[in-house]
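All protein chains but one are shown in place.
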Amino acid sequence: MLELIAIRKAFNQGKPNEFWALDGIDLEIPQKGVTVLRGPSGSGKTTLLTILGCLARPTEGRVRLHGELISGLPERFLTEIRRKTFGFVFQQFNLIRGLSAIENIILPSYPTGERRSVLLERGEALLEKLRLSHRRDNAVEWLSGGEQQRVAICRALINSPQILIADEPTANLDTRLAREFLTILKLLADEGRTVVMTSHDPVVADSEVVDRVISLRDGRIVPDLAQVFAQAFG
Amino acid sequence: MLRRPSSRLFTIWIIALVAMTASFVDAWRLARTNDAAIERTAELVEQLRLTDPVLFTEARYTRHPTQADLHSAFQSHPLALEHFPSGTLIPPTIRGAYERLD
């Protein structure tokens, strides 16, 4: 469904400190399942995630969504695709301080121009689903780490995106909360959503929720041993 | 309904706009009430052949600024007649400092 072809991404291109974060990535994310990008820091997994989520454009190569080429689209259209198709959960949660949980959740829907009552209803349903209704009107900076993450997940889901993108979602959580996160992830995967996330947390990588692990190093995909076997003897 | 921030803002704006409109209505009302008085003043001006409002009475040259001598010290504009808008902006406060001999 989401397809990357010969992706390369450079930072500071043309300058002495030019640096290729991704160097030839071919990847296909299927419609269903949870994919984890793994690798040491500097391996390019976050950069790959930004390209998958249409947050950034590749320097070279093509991105296809449902078979359509989207890497060349102007910003406006890209933003619209991002809003409709992707939901984001960031490592630092990136909630807007001073706003209540519900206001943070409906924020991504503002540009759609839907009625506020509709948005509130949808936000409340999500809070309900993640058992957070009692925090509806609390300012987000007063919530605990786990609660903040659940608010962030609600926000990512407000526009009912097909694909959920998460960057190190368990980095700021203890093991108990990380497991709770995986439960939520299971819930979403069962609904038929695609999840792509980066993580170097063994709790995540070893979880049965995860369907696929892709390892990166120096901006390239490292073939998985199991896959190599499968290809050789399958 | 007023929980929504923009609704609260609109309420405040509407109140302020109503106050603004009220000021226009009030201006119109005052203009109508004062019209007779202004008319009467204009009549008096015509009857007595008056030339200046009584804004500065403390010296002869200021009472009828437009009827003063041809060349005097203060003209705010080369095309305007000379006038002394009381020279200072506020009245003198030191009483008796240079009391006039009269």
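Order as written gives the chain letters A and B; numbering starts at 1 within each chain.
The criterion applied here is as follows: a contact is a pair of C-beta atoms (placed from the backbone, for glycine too) under 8 Å apart; a residue touches a chain by one contact, two chains touch by 3 or more.
Heads up, the rule we're going with is that contacts and distances are computed from a predicted model.
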Missing subunit (named according to UniProt) among the choices "Thiamine biosynthesis protein ThiS", "FtsX-like permease family protein", "Cytochrome c4" or "Outer membrane receptor for ferrienterochelin and colicins": "FtsX-like permease family protein"
Residues of chain B (touch criterion as defined above) contacting the omitted chain: 4-6, 8-9, 12-13, 16-17, 19-20, 23-24, 26-27, 30-31, 34-38, 40-60, 62-71, 76-77, 79-81, 83, 85-86, 89-91, 100, 102
Chain not shown, touching residues in chain A: 46, 49-50, 55-56, 75-76, 79-80, 82-83, 88, 90-92, 94, 96-99, 103, 107-116, 155, 159, 167
